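Let me begin by presenting the structure, written as structure tokens, before commenting on it.
All protein chains of the complex are present and in place, except for one that has been dropped.
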Amino acid sequence: MIETPTARLAFEDFGPAIPPRPAFGRWLAGTIAGWTAFVAFLLFISWLLLAIAALFARLGPIGAAVGNIVGLILILVMVTATLLTMADRKWSALMQDRVGPNRARLSIIPGLRNRPLKGIPHVLADVLKMLFKEDFIPEGAMNNKVLFNLAPLLAFAPAFMLFAIVPVSPEVTFLGQRIQLQVARVDWGILYVFALASLAVFATALAGWTSDNKLALLGGLRASAQLISYEVTLGLTLVGAFIAFGTLRLEEMARLQGMLGPALRSAVVLAARAGDFLVRDDSVLFGWLPSWGFVYQPIGMILFLVAAQAEIKRAPFDTPEGESEIIGYFLEYSGLKSGLFLIAEYAETVVVAGIVTTIFLGGYHLPFIEPTVVRHFDFAWLSVFQVFAFIVKMLFIIWVMFVVRWAFPRFRYDQIMRLGWKMMLPISLFNVALTAGIFLWAGREGLAWMGGIEWLAIIAFVALSARAPRAEEAPHASH
Amino acid sequence: MPRTDLSPGERLYLREAVRGMGVLARHFWKNLFGFRDPAPEVMERKGRGVNLVSTINYPEERKEYPPGYRGMHRLVPRLDGKPRCVACYMCATACPAQCIYIEAGEYEEEAIEKYPVRFEIDELRCIVCGFCVEACPKDAIRMDTGTHAPAVLSRPLAVFDKESLLRGPAVEHSTDVLTYRVPLKTPPR
Partner (left out) sequence: MTVNLGPSHPAMHGTVRLIVTLDGETIVEAVPEIGFLHRGFSKSSEHSTWHQVLPYTDRLNYVSPILNNVGYIMGVEKLLGIKDTERSQYLRVLAGEISRITDHLTCIGAIGLELGAFTVFLYAMEARELLWDRISELTGARVTTSWTRVGGVASDLPPGWEQKLRDCLPRVMELTGEVDTLLTRNRIFIDRTRGIGVLSAEEAVDWGFTGPCLRATGVNYDVRKAHPYLVYDRMDFEVPLGASGDTYDRYILRLEEIRQSHRIVLQCLEQMPPGPILIDDWRYALPPKKEVFGSIEGVMAHFKLITEGIQVPPGEVYVYTEGANGELGFHLVSNGKGKPYAIQVRGPGLPILSALPRLIKGHAIADLIPIFDSINMIGGEVEQ
């Protein structure tokens, strides 16, 4: 009919066409340079954290504590959580074949006029947006204004306080000061986590109730029930780890997972003759395996990750927010209050990742190469690398949690309950009993054997439970 | 249809968890390191700052509209720059949205007697069905500009008049007999 139009206006606005794929060499160089810069940045941050702690430690013991609070809570957790808001969007974009946010520009700074900078300016833009948005309080919430305003604070504060007991570095002499990157060293260690984590229930319940909104109320109810249920599993999954390490103190657990465990105890002596002694170490399992928590407690680790995911209300356990059903318990919040709820979620992610790293992934320890590092550098440098290792492990766990978040559909509310009470609780109880029995019978070595067998069993289970017959064999309508 | 029961691994969520995370992780690393997905659209992408993900990074890179794309209208000019349109009202009749407004006038000295004094298209009313192009007996209106109707800040700006519609390369058909009675004053563009 119509002739195919041949004459067309040129695409003069869109610039010259460039080849779609950059040359391999350039791509390789760019990739290597980017990753090197990333690693160098993380190393610098590690050094910075230690330096801050050392600097404050000059002011005495209180100064040391303040330094840790500044370094760990204000810098490490806060900045990581803030960046995670962007990382979540960027990483999910990569998983979903998207570009991700890239519109915000730092046009004020010369030279950065038209650069997306991997979307990092969006963090700034988001914060500004939340600060300057109208702080709207619905009419129904005016009667309970105090409680309404209290809810975001109650969500925000515990999330950050949780990190207080996570050890990020061993006790080390850095810049002439004896420091350890850990805010509080307390006997009750991990119990502090359980105690504070349950405070989040108040935030959700208050937010849901005071909002005077039916959907928010539903969200608050769901959140309360879910958080309380998963407290139980969360606690029980770690009991196995307590048994394996024989302590509640996280710094003690982290120390026990190192290959330099006894060595660090008498660091000064060993620094002098850090030679062959370091290689023979009691804390190495079977002579080669780092005695990290995941070796002892595979089931405990997986269950803890799942329970923690539920405890911080992230997908697939995000029924309290379930944005396509009920909008969530923070439905009526706006501006910075809403932002506090969101950032609290990311801070909780960081904390959970920190705890998992400490208990199950060897904390700040580098696998295998610690003696070599000490031999070539000194303990101060080793601690920089250890903080680096901690951050990398933490980021890895966060990444895994994000992948889980984006991979799965949401549970239904009653299914979450069923999963928590009928599946995870019995398994974790069984795990506790088994761990205790084996520990009494064969000690930590026996636990390691158990863990190895459990890992093999899990892998075999996943690999061999083959997919059931598929569509092709099903009867079709025949014509 | 397949209604098989779940195997134990699937029952414990684990197997599908691993598989699902595998899919996402594959996409993640593939996109992070810039191995392009072999979709034909992506391979053909042109523009400044080409990114390596399947999604188009819109303002920096654009997808060229295909040749048959029904885009913004244009009034096709003759070789002497005047519109080919003879104001026959066919397009205005065929238009289901009644977005074309024509006022006809008469040439004094040309073989073609009629021309549009006003020719306006309300791009907000237009539903881009292309019936006007089909209806035109003189090949005077086309939708081959390769752009879409631009966004405007107020409604009157979306009404395009004859001058702004008259653009693009001129068209001359062999069947256009007796187009010019007087010799061309300006050489054809």
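Here the chain labels run A and B in written order, and each chain numbers its own residues starting at 1.
Following the convention adopted for this analysis, a contact is a pair of C-beta atoms (placed from the backbone, for glycine too) under 8 Å apart; a residue touches a chain by one contact, two chains touch by 3 or more.
Everything quoted here is computed from the prediction, not taken from an experiment.
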Chains in view touching the one left out: A, B
Sole contact to the chain not displayed, among B:104, B:128, B:149 or B:170: B:128
Residues of chain B (touch criterion as defined above) contacting the omitted chain: 1-3, 6, 10-13, 15-16, 19-20, 23-24, 37-41, 54-55, 63, 65-70, 90, 93-94, 96-97, 127-131, 134-135, 137-139, 143, 173, 175-176
Residues in chain A touching the chain absent from view: 1-4, 92, 95-98, 214-215, 218, 315-316, 318-319, 322-327, 406-415, 467-468, 471, 474-479
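Heads up, the rule we're going with is that only the chains that are shown with their structure count from here on.
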Contacting residues of chain A [partner chain B, same complex]: 1-2, 4-9, 11, 14-15, 17-18, 20-22, 27, 31, 91, 93-99, 102, 400, 403-404, 406-408, 458, 461-462, 464-471, 473-474
Complex contacts: residues of chain B adjacent to chain A: 1-10, 12, 14-15, 17-18, 20-21, 23-25, 27-28, 31-34, 36-37, 42-48, 50-51, 53-55, 57, 61-62, 64, 67-68, 130, 133-134, 142-147, 167-169, 171
